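All protein chains but one are shown at their positions in the complex.
Residue numbering begins at 1 within each chain, and the chains themselves are lettered A and B in the order written.
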Amino acid sequence: MNNSENGKHSKEGLREMRCKFNPLSRSDGSVMFSQGATVVIAAVLGPIEVKTQNLSIEGSYMECNYRPKAGLPQVKERIREAAIKDVLELAVLSEAYPRAKMSLQLQELEDRGSIDACALNAACLAMLIGGLPLKYSFAAVHCIINEEGEFVVDPELSETKHQRASFTFAFDSVDGNLLLVQTKGAFKVAQFNDIECICRSVSAEIFSFYRTTIAKYHSRSAEQSAATKEQSSGLPMET
Amino acid sequence: MATKVTIVMPGERVTAVEDVAKGKRVILGPGLRRVDDKVVASKAGPLRHKEPNTFWVDSYQRRYVPARGDLVIGIIRARAGDLYRVDIGAADTASISYLAFEAATKKNRPDLNPGDLLYARVLNANADIEPELVCVNSNGKRGKLGMLQDGFFFKCSLNLGRLLLRENCPALTALTDELPFEIAVGVNGRIWVKAHSMRETVGLSNAIMALEQAGYTEIDQICSNLGDVLQA
Partner (left out) sequence: MKFMQRTKAKVAKEADDEQSRALYSNELSGMVLNGNSNYIIEPSYSICEGLIEGRLSFRGMNPELERLLELEQAEKAGNARPEQPKEVTDKEMAESYYANNAPTVSRTMSKKFSTKNEFNKRKSSEGPKWKKKAQFKKPRQDDDNVQV
């Protein structure tokens, strides 16, 4: 990993990721996803019927709702919602289902830092398990520069108290292109570039997490469960 | 058959399919799409292959997407002129013409009411238009299609539906040993069962729903437990 002169990372890698597929019975695909203590439930529905006013014959209409832990969504949540929707619209293969709607519901359960990145990753997992057509999967990484000028990837809430700048990047899985950049605070261009590099390399970890969890979920199925003699533990699976 | 299972992710190039396609024609099933001369996955899951040349991506998708030729169970929703609107669990309601039944004429309409169950074939499935169903085969005969009377109807995952419809599925054989019954399984994740008594029917549906939770290996055990369910 490349160390820059004005920034050292005090911590490398992400907090532990966990997920549980299909905790909700009535959605087309749902996931409870946590990074460290930050927990989000994401559920997708789709393709489903769309209101005539949103109907498009060229592609499906994407809907995204974000609910905070308590109370009604405020401006902060609306911004988050819009950012997630933007990323999804890039990733979804919407021409596959014209005249339909794909709907994503996100429920924040616990915000202990990096909620933006966590919500995006949960959204991606929900899309994957819901079987919605995607051009690529995506992963988001949050990183801050703390008061000592160190880079902290995927920080805890306590670590963000005295941050100088905060960054959220989202990358696609195919070319590693940037899908989303959110920055806050003051920083140098060199720092930005360094952090982008770090986040990009860390995103590989998330992509491999996606792959292993999907593989585990599918290992319940016919051939593998016989081959591995793994005792399957009901439909919702803990990883 | 049980070889190494490759998991593909959306956007991933599937070179295994491309290699086969160099020699012969290849059938790309759900979850795979062609981008120029590359084959790219659009869903996450294990890549499946059936000899000689069919590839698809398995998934635990729960929403049914109509495809031509599928056999589905639909619920009549409304009557609209010459058509019935049928709910098949897809994004759009499907339509079926009242002439698409055996021996139906303009004078002699089939007697269908909202809420009735139909076992029908998807005649037309295009993303741009609403799916169309038929209840006759190409000879104008009813065959196995048509209205499902009495019995008990319930929904399940698309995967369970497909599991039951695999050739030589152990579940149905095991259930047959327990009691006589009649069943209709739609690939849209809907099942209709009928046995001699209400109690048997409910036991049967419970047994089938229990399979949802089960791995392939547990099927025999669950089916043998059906007898206990019936006595309870």
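To be clear about the criterion, a contact is a pair of C-beta atoms (placed from the backbone, for glycine too) under 8 Å apart; a residue touches a chain by one contact, two chains touch by 3 or more.
Here the structure is a predicted model, which means the values were calculated and not measured.
Asks: Tell me the shown chains the invisible chain touches, ordered by label.
Replies: Looking at the complete complex, the unshown chain comes into contact with B.
Asks: Among B:D70, B:D92 or B:E130, which one touches the chain that has been omitted from the display?
Replies: With B:D70, B:D92 or B:E130 as choices, the missing chain is touched by B:D70.
Asks: In the whole complex, what residues of chain B lie against the chain that is missing from view?
Replies: Considering the whole complex, chain B reaches the absent chain at 21-22, 24-30, 33-34, 39, 48, 50, 54, 56, 65, 67-71, 119, 125, 143-145, 158, 161-162, 164-167, 172, 175-176, 179-187, 194-196.
Methods note: only the chains that are shown with their structure count from here on.
Asks: Once you find the CA centre of chain A and the CA centre of chain B, what distance in Å lies between them?
Replies: Spacing between the chain centres: roughly 32 Å.
Asks: In their shared complex, at which residues does chain A touch chain B?
Replies: Against chain B, chain A makes touches at 21-22, 27-29, 45-50, 57, 91, 93, 96-101, 128-137, 172-174, 207, 210-211, 214-215, 217-227, 231-232, 234-235.
Asks: What residues on chain B touch chain A, complex-wise?
Replies: Residues 1-2, 5, 7, 9-12, 31, 33, 42-46, 58-63, 65, 90-92, 127-128, 159, 163, 212-218.
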